[in-house]
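Removed from the display is one protein chain of the complex; every other protein chain stays in position.
Here is chain A:
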Amino acid sequence: MALLCYLVFLAFPFLWLVSTAFKPPRELGSLHPTWIPRAPTLDNFRTAFDEQPLLQAAANSLLAAAVSALVAIVLATPMAYVLARLRTRFARAATGWVVVSQAFPLVLVIIPLFLVLKTLHLVDARTGLILVYVVWSLPFALWMLTGYVRAVPPELEEAAAVDGAGRLRTLVSVTGPLLAPGIVATGLFAFITAWNEFFFALVLLKSPEKQTMPVVLTHFLGAEGVADLGPLAAAALLATLPSLLLFAVIQRRITGGMLAGAVKN
């Protein structure tokens, strides 16, 4: 029952978003709104695409999110392995620092970061944004992956060594498959973080053709909280879909990956 309530709680905003995206303006102004639009329309989608470069923004977001997730994973995986396996004071301090770094608010770093990127000629460049996303998601990715590595029993690696496997072979054939679900989950986290990120993208990218989806969504908002609600909902729905699809596709693989490689042949 509690699970059902939780699911309803989670689903409500999404279903409302879907409903709003298909409603004509007059239904949006109704005091008694309905779940199912009385006169469903695609006009909001047409207007959203007409008014803003949504496809280009989605492509920009996709590029930033995919590349930053990939780079974060490539960097975090070996670092996490070292931190998890080396039980030293340094490793504990590093892990602690990773946790503390998550508490820094964005506004604290944005201006120094802006100046650093400007010096590097990386303001208004996608590379700069991706670099920031990698740095921003790396600590949490590292933290997550460290947990996954610790969950892999070292005895399995020792058994592989006894069987004559070298270090690399052990990592690739034994640890790797067991870590795969964790790597996928962490990559997914990094992807979603970058996909949804707004503030860095707003501040760092100036050229219209480089703007990402969350920034473009604000273009449907006016002063004093007025919004072009229908097109905004349509655009927001489109912005939500990649994350949902990715979860749907990867969820099964995460579960499958957990079982694969757990048994030593």
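To be clear about the criterion, a residue touches a chain if its C-beta (ideal position, glycine included) is under 8 Å from a C-beta of that chain, and two chains touch if they have at least 3 such contacts; residues count from 1.
Throughout what follows, contacts and distances are computed from a predicted model.
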{"item": "Hidden subunit of the complex - UniProt protein name among \"Molybdopterin oxidoreductase\", \"Cytochrome b\", \"Monovalent cation/H+ antiporter subunit D\" or \"ABC transporter substrate-binding protein YesO\"", "value": "\"ABC transporter substrate-binding protein YesO\""}
{"item": "Residue, one of A:105, A:164 or A:225, that touches the chain absent here", "value": "A:225"}
{"item": "Absent-chain interface as seen on chain A, which is shown", "value": "25-26, 28-33, 47, 50-52, 63-64, 66-67, 70-71, 74, 110-111, 114-115, 118, 120-128, 130, 168, 199, 202-203, 206-211, 215-216, 218-229"}
